[in-house]
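Below is one structure, written out as structure tokens; comments come after it.
A protein chain is absent from this complex, but the other protein chains hold their places.
Showing chain A:
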Amino acid sequence: MIDKKLLSLPGIRKILTLLAGIAFIQGSAIVGQACFLATTIVELWNGEKLIGQLKWVILFFGCFALRHFMVFYRDKILDRFAAKQSTDIRKQLLGKIFRVGPQVIQANGTGNVTTMVLEGVDKVENYLHLILAKTVNLMIVPWIILTVIWFFDWESGVFLLAIFPLIIIFMIVLGYAAQAKADKQYKTYQILSNHFVDSLRGIDTLKFFGLSKRYGKSIFKTSERFRKATMNTLKIAILSTFALDFFTTLSIAVVAVLLGLRLLNGQIQFFPALTVLVLSPEYFLPIRDFSGDYHATLDGKNAMNAIQKILALKEPKVRQIEIPRWQHSSTFKLKKAIFSYDKNHRALDDVSLSAVGYQKIGIIGLSGSGKSTLINLLSGFLQPDEAEISFEGERAASFTQNDWQNQLIYLPQNPYIFKATLRENITFYNPAATKEQISQAIEVVGLKKLVAELPQGLETIIGESARELSGGQSQRIALARAFLDESRKVLLFDEPTAHLDIETEVELKERMLPLMDQHLVFFATHRLHWMQQMDKIIVIDKGKIVESGTLAELKRKNGAFVRLSSSLRRI
């Protein structure tokens, strides 16, 4: 009943023991509450004075209060326990995400990862809370009550015991029926339920084609079809709750009638009969509770599995080597690198290249040719399937090396701008930069105009949902980051200007070129004009390096490079 994964949580044994103790006290209090209330009623029924019942009434209230106090106490304990567990899980998850990085995020999507860290973990917390309390209660409370009922009247005891498995069987059978029905309708269901959002998202398209006004009718019609489909499923889905309800209430009625008949014959006394009647709803309460928050528990369970899956991801254990700071005489070699995202298709196939000192290496190719994959491999985000890598002759398994990554600056097509002040964004790689350094960086990358325009200058908050910047401005900020950390001598560019308008690109290029001096540069692009400034050009196609050399050499060869450039410039 309890997931095996839960039993491996730290401190779970202790909490389960505690819960069992609480459930035991609760069960006993329920019995006490029923007995004392029955006593009071029977005495009054016999014509005794109310004042004489004070003792029983106080005892009743004492038991009643104790029972609910135990619930209160149990919830508090569970709050604390669940909160602690969720904090730990969240910490592990975040640690994992920030260690393994883009791989996890790409595979799951940013939105999903965020939701998992925040809501997913909350759901797990809720799940722990519910499942532990309910399961322990179900395993203890009904049986204490049943024992007492048996003691007072074994016939009712037999009846109540027999009905219990019947309820469970019915619930399971009906649950499966509902599931089967839901599965059968899943596809139509999905389409109908997405139809509305889909129409809203495409509403401008509808408008452009002059359909938007008439389309309202279709929205309503589809929504009504959705309602009918939902109701059809629901009729069956809530049958299992109905079965539970039906059997429990009817059982109480049957117990009452049987008790009544036997009272008539004098086979049982009033007090035990009344006690059994008061106790019978309590007997069913735990199972009703247990099935109550079914969806919350299911959600929690799924969330927990999803989180476990990420936590179980293998982290590449790459032997770290010492790599000296990159300088004009440094070298690295990459030989026969192979990388594939899936089995059938190699994204990089037998790629070899070497870099010496402050070379500028252009990587040119069409979309999907493997440019970005190569850059990601060089940055250490991806682990090659096979490769010989060596820094200054020393072998390394991949580029995931601390000593390498802390020398890198990576400029993607859309550099990420954090929602923070402009200053914090610029000094991301070097939070200790001085005022002079910052203003120099701003000057160099041409951000002066922006700083002057911003209401609080450098201290203005930029980024998502604050002040949004244009693509060119984002690139300039990323450049300033690079400029401010002079110790990083390796620059990786992945199509930094592909989405910019031609004039912005030109302005940016003027700023970028001086920064590339005295750096090892890898520049992946399909914009040909950058090739003039490169010392070496690598032409990549379908994951293979098809040609390499200086611009002059490649032009002379009249091969892949020339073909590529003329196909880009047919007109």
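FYI, a contact is a pair of C-beta atoms (placed from the backbone, for glycine too) under 8 Å apart; a residue touches a chain by one contact, two chains touch by 3 or more; residues count from 1.
One rule holds in what follows: contacts and distances are computed from a predicted model.
For the chain of the complex excluded from view, the name given in UniProt is "Transport ATP-binding protein CydD" [choices: "Transport ATP-binding protein CydD", "Signal recognition particle protein", "NADH dehydrogenase" or "Tripartite tricarboxylate transporter TctB family protein"]. The chain omitted from view is touched by exactly one of A:212, A:302 or A:437, namely A:212.
Summary of contacts with the chain left out: across A:7, A:158 or A:253, the touching residue is A:253.
Which of A:185, A:230 or A:359 touches the hidden chain is settled by the complete complex: it is A:230.
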